[in-house]
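One protein chain is absent from this view; the other protein chains keep their places.
Chain IDs A and B follow the sequence of writing; residue 1 opens each chain.
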Amino acid sequence: MAQAYFNCVNANGGINGHPIKYYIETEQTNASQIASEAKQLAQTDHVVGIIGNTSIIECTVDHSYWQSLGYYIIDSGIAPECYSTSNSAAVNMGPRYSSDGAVQYALAQHVSKVVFDQSNVPGTTYIAAGPAALAAAAHVPITQDTTNVPISDANSVALQLVDQAGKDGAVVLNFTPPDALVILQAAQKLNIENNVKLWACSTPCNTDFLAQSLGSKWNDKIFVNAELTPPDDTTTPTMNLYKAILSQYGKNVSGGIGSFSQMGFTEAELMVKALESVTGSYTVASVNAAIKGLTNVNTGMLCQAWSYGSYSMHIPNNEDYTVTADNGKMVLAPNGGCTQISTVDPQIAQYVSLAGRASLDSTSNAGGS
Amino acid sequence: MPPWSEFQQFIISGLALGGVYALSGVGLVVLYRATGVLYLAFGAVGAMGALLAWQVQQDGWPGWASWILCIVFGALVTLAYGVVFGPPLAGRDPLVRAVATLGLLLILVGAMDVIWTESGGAVRSISLPTDNGGFSLGNIQVTWTQVIALGLGVVLTVGTGAFLRYTKLGTAMRAMANDRVITATLGVPVRRVEAAAWFGCGVLAGLAGLLLADLVQLDATTLTFLVISSLAAALIGQLRSITVTFVAALVVGLVHDLLTPISALTNYRDMTPFVLAAIALLWVSRRRQVMTRSREEG
Partner (left out) sequence: MADPVTVTTSDSAAAAVAAGRRPLLRRPDKPVQLSVTTVLVLFVLFALPSLMNGYYTGYMTLAAIYSVVTLGLGLLVGRVGLYSLGQGAVVQIGAWTGARLLYGTAQPFPIVVIEAGLVTMLIGMAIGLPALRMRGLYLALITLMFAGAITVVLATVNFPNGGGGFTGYNGSAVHIPPIRRPSIAGTDPAYFRFAVVVAIIMFALVYAHLRLRPGRAWAAIRQSEPAALAAGINIWFYKLWAFALASFITGVAGAVLAAQEHYLYSINFTTQDSIILLAVVLMGGVYSLWGAVIAALLLELVPGWLQSLGLSYAWLTILFGVGVLQVITTAPAGIADQFPKDMKRLGRLLWRLARRPAAGAAGAAGAAGGETT
């Protein structure tokens, strides 16, 4: 999607007449290969900025390398290092803080127990620490599970989660869409989906595909944390621009309208804003200084203004929506408007102490052009 | 330890899982006895058929047409493989012939990755109308699809055993799997019998693929390598007895799900098929060498 955005920019004159060339490297989640590709980008392609990374482990593998070269990354982070290092700032919240958002919504519905199940990919304890802190502060017992993916036996997973949650409990999932779907479908086929009070999911579930595959039985029953503004309800100029770019330049964007393409849009938007503020030549130093200088940008896609800055860690997106399924679409849930992720999570507390809580200032410029 | 009532529901879901393993496991043993080839690409063929069915459903085809497409695809690919690679490899060790099917597996896995790539958060799901009905057992629902899968496993177990033993075509298949050359000298039209065996294989693979895509997940990698867990059941039956394979598959499924509520073991329960197969094989071979001469096992 970032590529689509840049294509649109280039079609309209580029940055002060300079077209943007965007190199994309895909990887197979192999640390050595990821490091090789980083070197390719830096040493062979001589890129001046890095944006748009979405790999599970890329931040872990590359952050020291980027730091040694002076790159400040804007990404859609997953690994812990995307949120705990000085040279990575994400437009999303990542699995831990998105799970926080889902658990917070469940706790706000006064459930008596929380069961948190996540896919067994790197970083599970780090991710689980957020929900654990939230549940402890609310004096609600929490059970932590991990499940190997891809899931080959969803029935036993669904049965176990429902058993653990009980009638007044909530099941919170942190999986990629295919695995989350298979658990929810298994619960429905077993006819046990109503045996818990609430089903919730972190942001990967926020796709219309999932809503369509689940069907109308799940209307107002599954609550998904949405890190970016729900596109279906919104008709602001930026959202219309997003939909227009997607339809005109984004034929190859998989997933269509949804969180992933929104993240790409937002990252590209921020990059263009940074590039536009560069005077003189575009070098690694000048571009990354501009990126670091991004302050209080209204992206039109987030609850808050987005800033980079010189902090030792970055969680600039820390306020989210909650959406629910509605006949094949994901729409805003009741009381699902912008909600701050609580500072009970120690990492959030640390970032807020450094940078404060940003808010949307309606007088600042809207991003994108 | 969790209460008995909790285990109860896992018995039912375990039997359903066992039905899934039985379908693939029995299919593998049936094919092995009929053609002498351990068709490791069984899952991959079914997976690609199921993905094709999904694709044409997205393009507007009616459900029944997509299922027929899936089965026909399975039959054609398997038949093509058997006709092209069956004869040249006929005299070779079963091991070599099984490794050759790995070649087909890789081709299919690569093709599926090219056409229906996994990245980008794509969600694919296939559902059959039999998902919506069923009956209650305890406090959970058993869908007709699960019943069909288990039932198909039973039919295969009983029916193929009888077919191979009592019918002329079945006897010809068993003879061919044992020794192709001698069978040919007896006047059996080996090419046609072989083609029939492979075609039957393929129909089964397509049908199993459709059911498994519904019961497990429409994911190329999962469905392709589900065959390894099913292989465990086939190994417990020593690639010979269809009944033992069927029962073993049910046991594997049961044990797997019954481990779910035991918190110390629950994360290791995916090991169940492999551990049980290893134990069974080592038990069987504890006193004697399991010698396999090249054309003997059938």
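In this section, contacts are C-beta pairs under 8 Å (C-beta built on N, C-alpha and C of every residue); 3 or more make two chains touch, one makes a residue touch a chain.
All of these numbers come straight from a predicted model, not from anything done at the bench.
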>> Considering the complete complex, identify which of B:51, B:235 or B:258 is in touch with the unshown chain.
In response: B:235
> Pick from B:65, B:95 or B:262: which residue touches the chain that isn't shown?
Replying inline: B:95
>> For the chain not shown, which residue from A:3, A:60 or A:185 touches it across the whole complex?
In response: A:60
>> For subunit B, which positions touch the chain that isn't shown here?
In response: 38, 85, 88-89, 93-96, 98-100, 102-111, 113-114, 117, 221, 225, 228-229, 231-232, 235, 239, 267-268, 270-271, 273-275, 277-278, 281-282, 285-286, 289-292, 297
>> Under the stated touch rule, tell me which residues of subunit A contact the chain that is not displayed.
In response: 25-26, 28-33, 35-37, 39-40, 42-44, 56-57, 60-61, 64, 80-81, 84-85, 120-126, 128-129, 148, 347
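Convention: only the chains that are shown with their structure count from here on.
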> If you look only at subunit A, which of its residues touch subunit B in the complex?
Replying inline: 26, 120, 146, 148, 150-157, 159-160, 163, 176-179, 181-182, 185, 189-192, 204, 207, 209-210, 213, 253-255, 258, 260
>> Please output the residues of subunit B touching subunit A within their complex, sorted ascending.
In response: 6, 9-10, 13-14, 16-17, 117, 119-125, 131, 134, 136, 139-141, 143, 216-219, 221-222, 226, 229, 256-257, 260-261, 266-267, 269-270
